[in-house]
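Excluded from the complex is one protein chain; the other protein chains are retained at their positions.
In this document, chain identifiers A and B correspond to the written order of the chains, with residue numbering beginning at 1 in each.
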Amino acid sequence: MAESNPVVRLTNVARTYRAGRLEVPAVRGVSLAIPARRFTTVIGPSGSGKTTLLNLMGCLDRPTGGSVEIAGQDIGLLPDKLLSDFRAHTIGFIFQAFSLIPVLSAYENVEYPLLLTGMSATARRRATLDILEAVGLTGQQSQRPNELSGGQKQRVAIARALVKQPALVLADEPTANLDTVTGATIIALMRRMQTEAHTTFVFSTHDPQLIGHADEVYAIRDGILVDHKSEATP
Amino acid sequence: MCNAARRAFSGVLLALLFTASAAAESAQDIVAGADRVRNPDKPWHVTVTTTAYTSGKPTDRNVFSVYAKIDPATRQFRDIVLYVDPPRDAGKMVLFRGTTLWFYDPASKDSIRIPPQEMIAGQASAGDLLVENLAVDYTATLLGDETIDDAERKTRDCWHLELKAANEAATYNRVEYWVEKTSHDPIKAKFFSDSGRQLKTLYYRKFAPSLDGIRPMQAIIIDAVDPTLVTTLDFSGGDYRDIPDFWFQRDYLPHVKAE
Partner (left out) sequence: MMLRIAFRNILRNARRSTMTVLAIAVGVIALLVFGAYAQYDLYLLQTTAVERSGHLQVSRAGALDFGSGNPAIWGMGDHQAVMQLIAGDPVLAPMTAVLTPVQFLDGVAEYPPNKLSRTFFAAGYVPADLSRLKRWDEYGARDPNMSTRGLDPSDSSSGIMGLGFARLLGLCRRLHLRCQDPPANSPIHESAADISSLPSQDFSGLAETAVPAAGHGARATTIDLLSATASGAPNIVSMKIGRVEPQGSKEMDENYLQLNLAQAQQLVYGRGTHKVSAIILQLHRSEDTATGLARLKALIRQHRLPLEAHDYYEINSYYGQTEGFFNAVFSFIAVIMGVIVLFTVSNAMSMSVVERTDEIGTVRALGVRRGGIRRQFLLEGILIGLLGATLGVALAFAVTGLINISGMTWLPPGDINPIPLKLYLVGAPGLIVSVWAALIVAAALAALLPANRAARLPIVDALRHV
């Protein structure tokens, strides 16, 4: 069943960086529409612009050309403050290097995004504990990131990304820093979470396992889309 | 009446007359008389040599030329004292006018007023006794008769008077004064401060003819606070001068020259 309203819609998006007097076009005229609840992957060699593409989708960066529409919102219209708020409510992130706040415990790291949504303390507690249980880290909730293994840290990151039930979750090479076995576990978890939470996952990767699981695959090279494969929805 | 009785009677009469005339002279008159012995009434000039002694040994000597003239308004003297010797001080001048004292220095060609407070210590206040007319600023009371020794250890038959300051211009609060009867020579004086302490003892001696009178040629001032300090003032070369009034002004001092 196809969704008529894509969660991500890029229309002729371009992003050019200026390095001194050099202009480096990282993304050149990319257009795509990602339907909701799709486990989507973006693949491409390093330097292909996939990280830039993900940044643009995540509203972490503004395009130098074209428009970016997330969950129906044209982010070009939003000033920085509102853009931050938008991210807080709508987008979750999972980073390659986990990027957990070192001074906070697992519980606190997961709870953190909820503080930006104005949820009550009781509701926050409920949501945090639920998601920790879902990723299987209830026992480790008081531990700090430096006390957790790579896999555990990524679970925390996943929990953090999902705790606020965002419309879109972006992951930049989420298994790159994990061994194969752990990576497989994480992929399975992400797949399951995506289904249970009914959110859209978009991630970039080299990992063939991840590619294998994907519903949509976009290939990018030198800043432009070169291929798009789509799995039928079961 | 027989001759002897008549002579005795006239003798008694004469004696009575004398005593009566003596009694008729008031204490104030006696003091005025002593003043006249000390100072002539016309403007005059005299050379004063002061010698300071400590325990009898001479420690300092100054020679001054003094010009004095009565101020008819106050009936007190105004004086200009010119320093003559030692040469270091020659040319300096002091002008006394009532209670005001001006000091002129030829080196700086400037004169300054010395307030009374600056003069209290030491021998500097010898000058205030020089030519003061005691009868003007003091009220005299006759205490009685007294025979005392003068500075030459000769006995003198004196009136003993007490002088009290009559106004603010009087330097001393009280003076004890011995004036010889008949001659009205001032023999001895003691000067007392406002607090009652004696400050100085003064003797006059060496009476000799000068400026139409028999006047003391020497004054001896003994510091009552420290009696080892004695100053003698010797007067010489006294003569009358025509001193104009404008001399006794601070601005004229540079033009006064020793003669």
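To be clear about the criterion, contacts are C-beta pairs under 8 Å (C-beta built on N, C-alpha and C of every residue); 3 or more make two chains touch, one makes a residue touch a chain.
As the structure is a prediction and not an experimental result, all values here were calculated from the model.
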Answer for the absent chain's shown contacts is A, B
I'm checking contacts with the chain that's been left out. Which of A:Leu78, A:Leu104 or A:Ala219 qualifies?
A:Leu104
Of B:Thr74, B:Ser183 or B:Gln198, which one is in contact with the hidden chain?
B:Gln198
Pick out which of B:Val81, B:Ala140, B:Ala170 or B:Leu253 touches the chain that's been left out of the picture.
B:Ala170
Give me the chain B residues in contact with the hidden chain, please.
51, 53, 56-62, 85-86, 88-89, 99, 115-117, 119-121, 125, 149, 151, 153, 165, 168-173, 190, 193-195, 197-199, 201, 203, 220, 222, 224-227, 230, 232
Residues from chain A at the interface with the omitted partner, ascending
55, 58, 60-61, 80-81, 84-89, 91, 93, 95, 97, 99, 101-104, 108, 112-113, 115-116, 160
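We take it that only the chains that are shown with their structure count from here on.
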Distance-wise, how many Å sit between the C-alpha centres of chain A and chain B, to the nearest whole number?
124
